[in-house]
Each structure stands twice: as structure tokens, then as C-alpha cells.
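Yeah, one chain of the complex is gone here, protein chain that is, but the others are all in their spots.
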Amino acid sequence: MRAETKLARTHSLGSRMSNETFITLFMLCVLVALFAVACAFVPNFYLPRNMINLLTNNWYVIILGIGVTFLLITGNFDMSVGGVIAMTGVLSVYFCQGAHVSQNVLANGLGLPYVVSVALALLCAMGIGAINALFIARLKVPSIIVTLGTMMIARGIGQIVTNGAQRNTSLPDVFGTLGNMVLPGTTIKLAVLIMIALVVFGFIFEKMTVAGRRMYLIGANAEAARLSGIKVKRHLASLFVLSSLLAGITGILLASEFKAGVSSRATGYEFDALVISLLGGVSIAGGFGSVLGMFVGAVILSVVTSAATGLLLSPDWQFTLKGVVTFAAILAQRFALDKRKG
Amino acid sequence: MELTENVLEIRDLVKDFPAVRAVNNVSFDIKRDTVHCLVGENGAGKSTLIKILTGATLRSRGRILLNGQEYSPRSTKEAKQRGISTLFQELNVVDQLTVEENLTLGIEDTRFGFLRKTDKVNAMIGVMNSLEPSINPRQLVSTLSVARKQIVEIAKAVATESDIIIMDEPTAAISESEIKRLFAIVKGLRDKNVTVIYISHRLDEIFELGDYVTVMRDGKHIETKRVSQIKDRSELIRLMIGKTVFEEYTAPEGGCKEAILKVEHLSNRKLKDISFDVHEGEIVGFYGLVGAGKTELARAIYGVDECDGKILFKGKKLSPSPDRVIAAGIALVPEERRSQGLFTILTIRGNVPVMNMRKISRNGFVNSAQERKVTLDYIETLRISTSSTEKEASKLSGGNQQKVVFAKCLFADADLLMLDEPTRGIDVGAKSEIYGIIRRLSREGKSIMIFSSELPEIMNICDTIYLLYDGRMKATMRNGCDIDSEKIIHIVTGGE
Partner (left out) sequence: MNAKTRKQDSLRAQTDRADTVRSNIKAFYIYVVLVLIVIVFSVVKLGQVEMFGRGHFLSPDSIINLLRSAVPILTLSGAFTLLMISGYIDLSVGSAMSLSAVVFAWMILNGVGFLLALLITLVMGIGLGFVNGLLVMKLRITPVIATLVTLNVFKGAALLIVPEGLSAIKGSAQRIMPAWINDYAREEVLLGLPWAFFVAILLIVILVIVQRKTIIGKYAAAIGGNRAAAELSGINAVKWVWVLYVVVGLFAACAGVARASYMSLGDPLSGDGMELDCIIAVLLGGTAFSGGSGSVAKTIVGALIIMCVTTGLMTVIPAFWQTMAKGSVLIIAVVLNHLLVREKAT
């Protein structure tokens, strides 16, 4: 009993912050610094509305980021999410469009009720996740390759169903509710609330659940995890399906917002999801990282891209900026962690 | 430069680790162009000595003279350049290249980048042929058996004019006929101006191959002698184990208990027809030296490796996969703690509850307070030296890391615990603590299987001792009744 209380006391006194918390706080400081710089140079940056926008504008990338972060923690990539968004959106429209409505092929769908369409479309999204799981967890193929392939297959499905364009007619009014709903009295979209809820759930999952713990264990040492009785293959499979499901939900919301299933939607979103995770301190080496960090990373990306827009830089700057910022973040995080150890 | 009589002279060599002095003032000579064997039990200091010679670790004190000149390599590459090549169990060949390409790796003759087949290359192939003519230089190394890959490595060492080739348990993974071939080659190396340092626990090999033998025990040099001057195995064994006093073993009370684990005719690539029982509350020891098959046996039962045969646990057939074995009530402390047992980038708290999350969670949610309490309990019980549960496992000392792995497995509440080299790298005090815990668990009715290559450990706590050699179970002994340690060593080194 003595030893326990003594240890407990030192634990709370000299309680050493975990590396993860350290990096998240570090990137938070970076965010604040960047924000300050942006305010100094970009007109109108320091407005409440702008700040809210920074936090909520890329809600879709953040939802994707949850799945991508989880998979990065286990040491895997998921580049298929952008394609899954497009596919799910298109399918939800296609399933819901009225049947036999017009001569135009793109105006005819399967005429299913909205809820059924959404459910089916999400099932298809999870199917993509299952394919990923099959190849990566079972056949042990490098995840970067497989998910690039399934990304193309998913997007391809979207393109086939829309003949390469989009489907946006013969839709019941209910189709547009989810994507355009706002919290009464504010301009906060339902999608943003869903994003916040999912991030909170994601955080609870990774920090407080058994399954979340196991995710870190697999990433830290897959062999030791297996010898400790963790069903590694099953776990990875669930994470891939979850990631695709999150992408599917995003697709449904976007399709609903624009009342259209566009085959070219979400191009490049998978890379953005990867960027915000890396900015947030998630490591591909596995076993390290948090969705909170990813959220901070998303805001950093927001600040950088909207500062660039505010400075009237052409959108072409996005690519270079994202690359450079990611690179800088990786080096900065490594430097900060090294300094902390030494 | 005149060649000295001794190719290697070791003087007062010392190597200290934080917890132990692994090499304790060792001095001896190795004569040129001989086969010099190095024997000793596990923990005698052989591997540390070899690590110093190959540049894998730095000596703490002392001198080494190689060909009469100071020798203190700072890397394995430097050792190789100075003329000491090593044959390890993990082969250092590139499977995807041909034999010829492996022989010339790193020392190719080129003109404008093009690989040329010069006289030097032909000479190397000639060396290869003189050792083993049936190996085609143009075949891929991946098509060769382990034994032949070893021969390729030997050929490379000879052809690059190594003075010394160290062979570390080379016969552990090859067949009988291949062993004969290897011996012929080793004997022939003397004529090629190569000195062989041969490490093996298979004493018959010492007598067949060796010119000299050095015996080490507890980090000290015991004796170096001409093999021809050693009477028989017993003399060698006596040198190896000395007057080891084993701690008093006390047999447990209570009558015959049920058999909780029944293994019948277990066989796979390494294991040959192993059968035994483990009873409730029994501590069973599996003793054997390198390559005997201990880890393979543990892994086969745990469901990690495939095997034939019948394994019954609590009367039911055991499913061959770790998660189901754990669910049935068996937990394993693996051999390699860093790569198999521990999650090094996680904290102690992140490691300990892993095998029994149900106990610290409800409905899938982890109870942090309980998690911390459990971790603190084990830190106290096992006396893990740390200031916080949040310390990264990688920052703990080896002994403390092993204790964390131990805690992890104890928390699994298994009825049968399998411990593979449980006190490797742990200081004497901690060892004692762990033995105390094992005994207490046995009194509480848990069964324990210990796989170990340290005889004192086995003799200290095990009720029943199984001796393994070359994948076979060679003998069974009950502790407490007149155990002859000489006989034990005799059996685990290949005697009948």
C-alpha cells in the first residue's frame, strides 16, 4: 500500500506528458503562430466568421481524416476514400431517381425510397472497404497500391453510372434535406455537426475503448499483438470498412447538399486527408497519433490555403503549398521529438 | 611481416554491462591454422566474447592482438576488413543473386561500371569449387539449402583471405549428411591458412573437429587445452559446469493431480515425435541448448507454427491460433522480448493489460482507473523500477522490460503459463523474485512450462525436467531425486 500511494503521488506530480499530447500541443502552437502571421498579412483574416469557416469549411476532409488516421496508426494507407465519396454520392442519386421518368438515361434511376437508397449506397461503400481488407489484411499486399486501385474502381463505378458526368434530376425533395439542414438560428450545417460528433466519437474510440487500444497495439508491433491474442486481420478489416463507411457518409452528405451525384467529386481528397493526418503528428511508422491532432492539422491546412486565397494566389498554389507544408511539418515534428528525448 | 604463431591473443578482456560482468578477465591464445572450439553453457560469456571479436560490441577493458597487432574493431564491417569473418545463424547472403555474385559482392572488378570476370573472380570460384564442386556458381542462392548457403559464405571468407572464420552453432539447422560435408570443409580450411573458431554445444563435434578447446563458465576463462589431451566427454562437462551448487529444491506437497495438457506425437519441421503431460500445479522444465527445439515446441503448442500430432488442453483439442489458445487459458512469454513480447513505443500502462482487456473494461470501454491500478499493482509486485506508469517501455532496462512482459502474461489469468527463456538478461535479484512468483503460482494451482537453456534455473524450480536435443525429447527426470547434472549435460550435448 505504501509503494502504491508513493508511486501514485509521483505519478500526478512529475506526471510526464505523453509524446502524443506533446506533439498535438506542438502543432497547436504552430497553428496559432501561422494564424497570427496570416492575420498580419492577409486582409480580413481576423474576423469571427472567417475563424469559424476555418474550422468548419473542410468538414468533409476531416471526416475522411478519421478513417485515414486510424489506418495510419496501424501502419496502412487508405487512398480509396476520394473515389468512395464519388461512388456513394452517385449511387445514392441513382438509386433514388424516379424510374421511367424520361427518355434521358441519366434522368432515370431505380426509384427507391431515400432511406433505402442511402442504406444501399453505404453498403456499397463498405464493400470497397471489404475489398481493401481482403487484399491488405489477408494477402498482405502493400496498402498504398491496393487502395489506389480500389480508388479507381470506386470512381470508375461513379463514372459509369453517370456516363462520365453527373446525375442530378428526378430527385424527390427529401434528397436535399440532410445536406442543407442547418442548426436553427445559425448557419452551422448538419454536416458540420456530424463532423464534430464523429471526431468526438473517434477520440473516445481511440482513447477509451478496447478496440481503440488494440489499434495502437497493432501499429506498435503487429507480431507482439498477434502473440498477445489480438485478431490482427479482423481488426484491420474492420478499420478499412470503417474508413470506407466514413467516406460513404461524406458522399451521401455532399450529394444531398448539391442534390447531385457528380463523378468527379472529391478528386484529391484522399491526399488532403493524408496531409492533415501527417500535419497532426500521425506517424506512418505506426502506433502513434490522434484524431485531435488530425483536427489541428486540418485547421492548419485551412489557414494555409485560405491565407493563400486571401493573398490572391491562384488555386494552382495549393499543390505546392500542401507539399511544402507537409514536408516542413514532418521535419519539425521529428526535431521537436528529438529535442524532447535528448 | 612475419606471421605470428598465435593468430589471436586475448589479454585480460573484460566486458561490463549495467547488471552483470559478462566477460571477466579472459585471457587465452588461438594458434594459427587450427580449429579452435569454444564451449560453455548459456551465459558463460561465449556470445559476448564473439560480439567483441566481430565488432558488434566494444570491450570495456583488455587487449586483443590480431596477427600481433592491436585489434579493437568499432563495427562489423571493420572486423571483416581486418580479416575476421563470421558465419551466423541468420545467413548473410542475398538470396536473389547467384553464387558468383554473392562471392564477389562488394569487391567486384569493374570497368566503367561493367562487371568483369577477371582472374580474381575465377580464383574465387575456384575456392568455391574446391570446397564444394557440386555448387554451380551461376545458380541462384535461393535454390540452395541452408548448408550450402553456409558453404558459400565460407568460400567468400576464404577467398577474401580472412585469417579467422568464426562459426556460431553452424550445425543447428542442417542435416546429418550435410554436417559431414561441413566437417570435411572445416578440416580442410587449415590448409588454406584459415583459423576457425568453432562454437558448438554438441560435444561430439568438438572431439571430431577441434584441435584446441577453450571452456568458459560464468564469464571466466576456465581452461584452454588440446582436444587430444582431453580424456572424454565427462572431463569436458565437468570443466563446463564446475562445482555448481544448485539452490535447494523443495518438492511440492499434495498428491497426484490431473493432467491439464497432453501432447502426443507432436512433429513438424524441427520437432520429432514429442509426447508429454503437464499436470495441474506442476512446474515443468524443458532444457536444451541452442537448436534443441525449445522455442519451436512453445510456438507449436501456442498455435503460431504448424505441427502434426495431438494437443489436448483441459481435455479439449487446442485450436491452432494464438487468440484461441489464450482464450482457452494458456499464455506465452516469448523468447525475444523486444520484437515479440513488448510494445516498445507504448508505455508500461499500455503494455500490461493487453492480454486480458476484459478485466479492465466494461462494454468495450476501458476503465482508466482500473487500468492504472492494475499497472501499479504489477509494478509493485514485480518490483519494476520506474517512476511512473507512463514510462515508455523502450526506456526500461532489459530486466525491467522482461518484468513488464511477465506482468502482461500474468494478467491474462491463464491456467497454463509458457515461459520461453524467462530470465534472460535479468539480474540475480530479479531472477530470485521471479522464481518466487513462479513457485507461488504453482501453489495456487497454475501450471507452468519453462523453456530454458540455463541449467541452474531449471534445477531450481522445476518439478519435472524434459531434456531436448535436436528436436527430440531425450529424457525425463523428476527433480529432487538424485539429479546428475553431468548426465544432463551429456544428454543435451548429443550423448546417449
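Should a chain be cited, it is by its letter among A and B, assigned in written order, with residues numbered from 1 in that chain.
Here, a contact is a pair of C-beta atoms (placed from the backbone, for glycine too) under 8 Å apart; a residue touches a chain by one contact, two chains touch by 3 or more.
Since the model is a prediction, treat every value here as computed from it, not as a measurement.
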If I consider the whole complex, including the chain that's not displayed, which of B:113, B:133 or B:315 touches that chain? B:113
Looking at B:95, B:273 or B:413, which makes contact with the chain not pictured? B:95
With the missing chain put back, which residues of chain B would touch it? List them for me. 76-77, 80, 92-97, 101, 105-108, 110, 113-115, 143, 145, 175-177
In the complete complex, the non-displayed chain touches which residues of chain A? 77, 135, 139-142, 144-146, 148-157, 159-160, 162-164, 263, 271, 274, 278, 284-285, 314, 316-324, 326-327, 330-331
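Heads up, the rule we're going with is that only the chains that are shown with their structure count from here on.
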Per the centroid of Cα atoms for each chain, what is the distance between chain A and chain B, given in Å? 46
Which stretch or stretches of chain B touch chain A in the complex? 302, 304, 322-323, 325-327, 332, 334, 339-347, 350, 354-355, 357-358, 361, 364-366, 368, 372, 376-377, 379-380, 387-392, 408, 412
Within the complex, chain B is touched by chain A residues 3-4, 7-8, 10-11, 14-16, 18-19, 208-211, 213-214, 216-217, 220-221, 223-231, 287-288
